[in-house]
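Missing here: one protein chain of the complex. Every other protein chain is in place.
Labels A, B and C are assigned to the chains in the order they are written; within every chain, residues are numbered from 1.
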Amino acid sequence: MRARWRAAGLAVSTVALLPAAWSVIVAMPSFGEHVSPYGAAVNAVVPAARHVSNMVAAVNFDLRGLDTLGEESMLLCAVTGTVVLLRGARGEETSGSAIRLPGRAIAQRSDATILICRFAATLLFFFGVYVALHGLVTPGGGFQGGVVIASALLLLYLGEGYAHWRSIVRGRVLSVLEGAGALLFVLVGLIPLAFGKAAFQNILPLGTFRDLYAGGTMVVVNAAVACAVAGGFTLILLEFMEETRAPETETEPGEGG
Amino acid sequence: MTDPASLLPLAVLLPLGAAAALLMLSHWLPPRSADLAATIVSLLLALFCGWLAWRGLNQPLIHWFAGWTPASAGRPDVRLGISFVADAPSAAVSALYALLFAASFVFSWGYFDKVHAHFQVLMLLFLAAMIGFCMTRDLFNLFVWFELMSIAAFALTAYPLRESSLEGALNFIVTNTIASFSMLMGIGILYARTGTLDFALMAQALAGHGGALAAGGFCLLAFALLTKAAIVPFHFWLSDAHAVAPSPVSVIFSGAMVSAGCFGLFKIVIGIFPLDRAVIAFVHDGLPWFGIVTAILGGLTAWAQRHLKRLLAFSTIAHLGIVLVGVATLTPEGEAGMLLYIGGHGLIKGALFMIAGILLARFNSCDEIALYGRGRALWPAGLAMGVGALLLANAPVGLLYRAGDVIDNALGWRAESIAAVLSSALTGGALLRAAARIFLGCSGAPGPERSAPTEREREKSDRPLWLMLLPCCLLLVLALLPANLLEPFLRRAARNLLTASNMHPAVMNGAPPDALTPSAFLTPGLAVALALLSILRLRPVGRFARFAARLETLPFRVLHILHSGLVTDYVMWMALGLSAIAMVFYLR
Amino acid sequence: MSWLTGIMLVVAAGAGVLVVLSRDPKRQLFALFANGLVLSLLFFVLQAPDVALSEIVVGAVVVPLLFLVALAAIAVAKVRE
Partner (left out) sequence: MSVLPWCVAAWLFAVGIYGVVTSRHYVHLVGCLSVCQSATYVLLLAVGFHWNAGPPIFYDHPPGTPAVDPVVQALVLTDIVIGATVTALLLAIVVQVQKLSGSVDPQRLRPLRPNA
């Protein structure tokens, strides 16, 4: 179908959607005046019930823990899919060591770059850990901290160069980290069942309000999410970086085929 | 401890835990342990969900996660936590899906040996997502499982890393991701309107006249679920995704994932909009027409295919049209018929995709014309394919025939029964034609299927034939079970569910007679006639014969052009479909 | 305070259009980064600090980085063609 027909079809559907969309937009509650009972109840009940001050983290890790477990499984799924898609095509054996693309000049890194990157990478790494740790008290949390840790590990590449970076950041360790984070989260769901309580029940002592380690199992879930996200995103970035150095020889396309 | 409601989360936590453990230990596992673990987990889940269905028949089992029961919110109009509710239909459908996964794991034994259990990890996440999708009673949780189901399916479709499977996966991802974004917009609108995400509270808030927000929210949710259920005009992605996915994955796609879309729509209509007059009017009067058009279009396109997996994909689209009609009946026996149809169709389509997998493994192709007469050595597979084709053609035995009969009786529309007869005859006839060509070597010039898209593909071939045929025959035997074992159970389950959502269903009119009326042989007879017609077709020689042949292939050529394979066309058709639904609502 | 929210919403709409209209993927990288930044500021104005932090980290850093590496991989694949 030629592009003209597609644009025409899209225009027709937009014109047909306009009246219905406008009636929905007008019927929506006016911006900023609407208070939803669910949110108001969370703000009222949860600080006292779970001694935690970050309501978003409380909703994420305790009230609606199952959504976050689904989210972690999605990350597990995407990481496994990306690894299969990218590493599978290159063949299993080459992923261990860093491949060099012949003919690509190795940019000589100046000492200033190496120093600044080492300093910035460690600082960023500890900032990621800080954001993950303070997830239940101030804005932040396992997910944001994990992604900051992943970007810190990538910053190492800028300073150390590809071969050395691959020796520091191992694919196998990352997949274990990813699996361990997800498994820990599932165990947090399973163990209360053994005690006859509901799944994901907060069985650990809740600690004092506004304290760093308040919130019982929420601290464990926060750590599990941080590990899974850090391992997952680093593995995705690592596989993509490996892709930019595909070897000359054409490997057999994947083992599934 | 043995109270089933407290064990309910195991249905989801078990596969997720198994997947995480397999990923973590993937480098140190002995070769076949991943296959074994996955098979055991899915069989365990099939039994567990069957037990839940049995226990949840009269009183649905409810499990509030993290202990946030309704009382803990301190306000009657708020539910702080997420709940799983195992009513009999949801648990029965989950048991069917777990069984299909177990059969697929046995069929794919040793299929992927060089990889570190990645296939089993993705399939277990897929299974967990489908069971969670059936069980949850929270709208955003339903979206999370819908999305996890999609992402696992995306990765599995692109698994063989062939050019066509990657392009098929791209079409699949773009169309389904747009559908899930629109579902999230629908959830945002419904959250603004009702202030909660729990099905029961939303139903209370939307009782009577839900207003434009309920209609808009339903439109966007229906758009996403109809895309997943591959209903015309949202169905284009399905044939590309199924034809290129590995066959054990196609077994799950056609057998389980597509019907989950229809089942999700059923649960949303029953759970959230039972008392919203505008939505119920649309579902009861508008949706059957979508189903009828899908059945007819799917049947016709399936008739004009030569690539077996593409043919099975279009036959899935056709039969999902009938399932959608079952959803739209909104009466206990109509819904019982729909559940029976999902079961029967899932089992038969799973078995047929396994046969396509066997052909791929043995002959590196599943193209009907290329495999002409080469299947004689594999006569057991041919026999199974013949039985499957006859069952799809509504042969008067087994689950599918009974289900189709019950749905016809429940809706009673003349157009619907014609569409059901036509689509079953066309899909059954196409499969009989393919079976005759591959296994019996009957000749016959290819008609409209000559110009259908096809491809030479390769699947791992050193797997023993008995290991591949065993699950296929098991599924066919289950599909041949007399329906009167399951039907009363499903009928009571559907009745309890409808009364629970106080839909006060119409009085239960009697079940259709079980006698073998002569009309029962109309559809299979038509299917056999169509197959014979194409087998005995002579090469058009005379001027009139050539003109007739060209006239005959004209509609099919239009269908081939329509299913162009371009994702940009597909998205445009989806936008048109969404505006069609919105117009029907707006003009009412 | 309400005019700031209004302005940020309009700027977010504009950033979306910018991403769509920059057809060349290399230029789209900068549009994506700008879109992530604008969305993060909008979330900050809508009193959602957690989401703003997450959007900056994902939408403005990791996703454009993924696009960059993907484009590099595509360039390597094209060179080897």
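Just a few scattered comments:
In this text, a contact is a pair of C-beta atoms (placed from the backbone, for glycine too) under 8 Å apart; a residue touches a chain by one contact, two chains touch by 3 or more.
These numbers come from a predicted model, not from an experiment.
Among the displayed chains, contact with the absent chain in the complete complex occurs for A, B, C.
For the chain left out of this panel, the touching residue among B:29, B:44, B:62 or B:170 is B:170.
Among B:12, B:178 or B:304, only B:178 touches the chain left out of the display.
Think of the hidden chain as still there; on subunit C it touches residues 1-2, 5-6, 9-10, 12-13, 16-17, 19-20, 22-25, 28, 31-32, 35, 39, 42-43, 46-51, 54-55, 58-59, 62-63, 66-67, 70-71, 73-74, 77-78, 81.
Subunit A residues in contact with the hidden partner, per the touch definition given at the top, are 3, 6-7, 10, 14, 21, 24-26, 28-36, 38-40, 42-43, 47-48, 53-56, 58-60, 64, 67-68, 70-71, 74-75, 77-78, 81-82, 85-86, 89, 137-139, 141, 143, 210, 233, 236, 239-240, 243, 246, 253.
If you put the missing chain back, the residues of subunit B touching it would be 140, 144, 147, 151, 154-155, 158, 161-171, 173-174, 177-178, 180-182, 184-185, 187-189, 191-192, 197, 240, 243-244, 307, 310, 453-455, 564-568, 571-572, 575.
As a convention for this text, only the chains that are shown with their structure count from here on.
A linear topology is adopted by the chain contact network, the touching chains following one after another without closure. Distance between chain centres (mean CA atoms), subunit A to subunit C: 17 Å.
Between subunit A and subunit B the centroid-to-centroid distance comes to 31 Å (mean Cα coordinates, whole Å). If you average the Cα atoms of subunit B and of subunit C, the two centres end up 37 Å apart.
Contact with two or more other chains is made by no residue of subunit B.
Those residues of subunit A whose C-beta lies close enough to touch subunit B in the complex are 1, 6, 9-10, 12-14, 16-17, 19-21, 23-24, 26-29, 34, 36-38, 41-42, 44-45, 49, 62-67, 69-71, 73-74, 76-78, 80-81, 83-85, 88-89, 92, 172, 175-176, 178-180, 182-183, 185-187, 189-190, 193, 196-202, 253-257.
Considering their complex, residues 1, 6-7, 9-10, 12-13, 16-17, 19-27, 63-68, 72-75, 77-82, 111-115, 118-119, 121-122, 125, 128-129, 132, 136, 140-141, 144-145, 147-148, 151-152, 154-155, 158-162, 189, 191-192, 195-197, 211-213, 215-216, 219, 246, 457-459, 561, 564, 566, 568-569, 572-573, 575-576, 578-580, 582-583, 585-586 of subunit B touch subunit A. Within the complex, the subunit C residues that touch subunit A are 2, 48-54, 57-58, 61-62, 65-66, 69-70, 72-73, 76-77, 80.
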